[in-house]
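Scroll down for the structure; my scribbles are underneath it.
Partial view: only certain chains, each at its native spot in the assembly.
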């Protein structure tokens, strides 16, 4: 059984490159992987496409990457909460693509599940996409949404990469973990294999490449 | 009689919820409905960030940033509640498993079209969240909004001027003046606040 634990946030985000697509877990403040985001900020990589539900709220979340000029494109359902995101977008310096939240997560699942797409309920935001009527209802073809890296926050992790989450911090993380080439999870508790009841695993270790314990502060420059 | 207050409007919606219903309350005014639902109604609240069967805010100082509703407000989970991921949560919404979604509105058309997610102004950032998924997926869409804009124009209109959230989905409108059903044959006023007459609140033509 492979050991997924890395010693530092820096190691957890190693390999993040200019132009990458990155998924960031979180809804509101719940589940935002602050340690991994800070490590990414220290890398200072540019031209990132970031896929997340919100564009951040200011401070140490995705907003910090946007303010640092690391992000060229945001794909999210609700950018309005991030003043930096809104300002840069209004200045034409940041592309923002808004998707219905259900479409956002469904497209991640398509990528993770090896589907070519989902035939999804037509919405106003899908106008221009290929559409068709099935059983009298209009649908559109939504394509998979993949990422080079997913950064997520778990609650308990074991060395194999099995994850559980805490309350509503779960949100997008389980789907993001299936949709990215490299998945790094920060966790509040790290246990040996067997420390999570196999019935309670939410994200099986097959989807997780790196686990870092919160408080592993070696990423600091 | 004065128009209903926001709390009175919320209470009116709460009273209308069917017994045992699974309900999603949108952010803004719809979220006020929660505190008016009677325990005997056996209503179960759903929040799209992955939460079923929750209650109001925790006591002061007990808020947990990991336990929030879709409006990012701290809430409490009730016995029998559950957490799940966004995928399963949107399956509940899009798969027709919710009985009622109560949403805010910029405008509702006589045909049940809803605008509530974006002004359409070029410099106004879009922000859709789960609004379209809810509006397209819940079995009934109720809109809770003021009857008129701040400058006195009707928000129930022949045709929505703002970008649509979903077409032909609204089944009931709860305002500070009236409760209105959207039926195939048109708008039907179910209740009016005493002293107001329909001519004062009938649909306007919408913005130019």
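We call the chains A and B, going by the order they appear; numbering starts again at 1 in every chain.
One rule holds in what follows: contacts are C-beta pairs under 8 Å (C-beta built on N, C-alpha and C of every residue); 3 or more make two chains touch, one makes a residue touch a chain.
Please read these numbers as outputs of a predicted model, since none were measured by experiment.
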item	value
Counts per chain label over the entire file, given a single displayed copy of each	A x2, B x2
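Note that only the chains that are shown with their structure count from here on.
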item	value
Between subunit B and subunit A, distance of the C-alpha-averaged centres to the nearest whole Å	29
Residue ranges of subunit B touching subunit A (in the complex, touch as defined)	47-51, 64-68, 72, 77, 83-87, 90, 93-94, 123, 125-133, 136-137, 163-166
Residues of subunit A defined as touching subunit B within the complex	27-31, 53, 77-81, 85-86, 89-90, 96, 98-103, 105-106, 108-109, 120-125, 165-175, 202
